[in-house]
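Mind looking over this structure? Questions follow.
Note that one protein chain is taken out, while the other chains of the complex remain in position.
Up next is chain A:
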Amino acid sequence: MQHDDVIWDVIGNRAFCSFKVKTKVQNFCRNEYNITGLCNRSSCPLANSQYATIREEKGQCFLYMKVIERAAFPARMWEKVKLSKNYEKALEQIDQNLIYWPRFIRHKCKQRFTKITQYLIRIRKLTLKRQRKLVPLSRKVEAREKRKEEKALIAAQLDNAIEKELLERLKQGTYGDIYNFPIHAFDKALEHQDEESETDSEEEEEEDDEDVGKKEFVAEDEIEESDLNHSHFDRVEEDESEEEMEEEPEASGSKGKMPLKGAVFRKKRAYVEIEYEQEMEPVPKSKAT
């Protein structure tokens, strides 16, 4: 026999109901056949032997009804009626099927049906709009690509490539008469040779000067050397990191024998680098329009 009150007394008030979800303010019912979703005496599908719901499957709405005559046959308990796709006709269908049923259930069924149709309309509208597609990234793959990119960047030697291309264009004459460099091939060859020898001699002279200077320093004071190391390191490291050189671990890692030699070596190189870099800056500034 179905004693609804007893059932409600047990699951609703005193003991445990596995479908009940308690929050601070309200109790919800997780049963799929529940019509309002709240845990109430009149909304509980377990505690009402005459009950009806609306459920939706793949865009189709169905009316489910449960009567006390079939309470003993759980497999046949719920009667399923397919509702028409037309809103008004479906409401009429609900009215026909639930004629003589309690007011509460009829009302709530129609409310639920309305809500369901509204969200189905929304789904259809949204699928027509743009949908954001999330593409999963593989961490390993991304790391590999990043590494490849760095290596490609180093291999590209962009500055050299760009400079070469620009000089090529100058040689081919794409710039016309803007730049007043002598175009004579013979002169160019001469200049080329002169420049080579000039730059060579310049570099040698520079190096000699620096060598002379450095050697004096080293011979005199070893303590000053270490101080200079510390003071120079920051500057040198900055420049070298820009140049993407990997001298740092070698120089910093070597202890004992190497520091003097390493420091001198690095300083000499750093000196040359700094000179070159500074050369570029002032010229464009002066000629910038």
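Basically, a residue touches a chain if its C-beta (ideal position, glycine included) is under 8 Å from a C-beta of that chain, and two chains touch if they have at least 3 such contacts; residues count from 1.
Heads up, the rule we're going with is that contacts and distances are computed from a predicted model.
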Which name from "AP-3 complex subunit sigma-2", "Presenilin", "Proteasome subunit alpha type" or "Ribosome production factor 1" does UniProt give the chain that's left off? "Ribosome production factor 1"
Which of A:Val25, A:Ile99 or A:Ile178 touches the missing chain? It is A:Ile178
List every residue of chain A that touches the chain not included in the displayed model. 129-130, 132, 141, 145-146, 148-149, 151-153, 155-156, 158-159, 161-163, 165-167, 169-170, 175-176, 178-179, 181-182, 188, 191-192, 195, 242, 277, 280-281, 283-285, 287-289
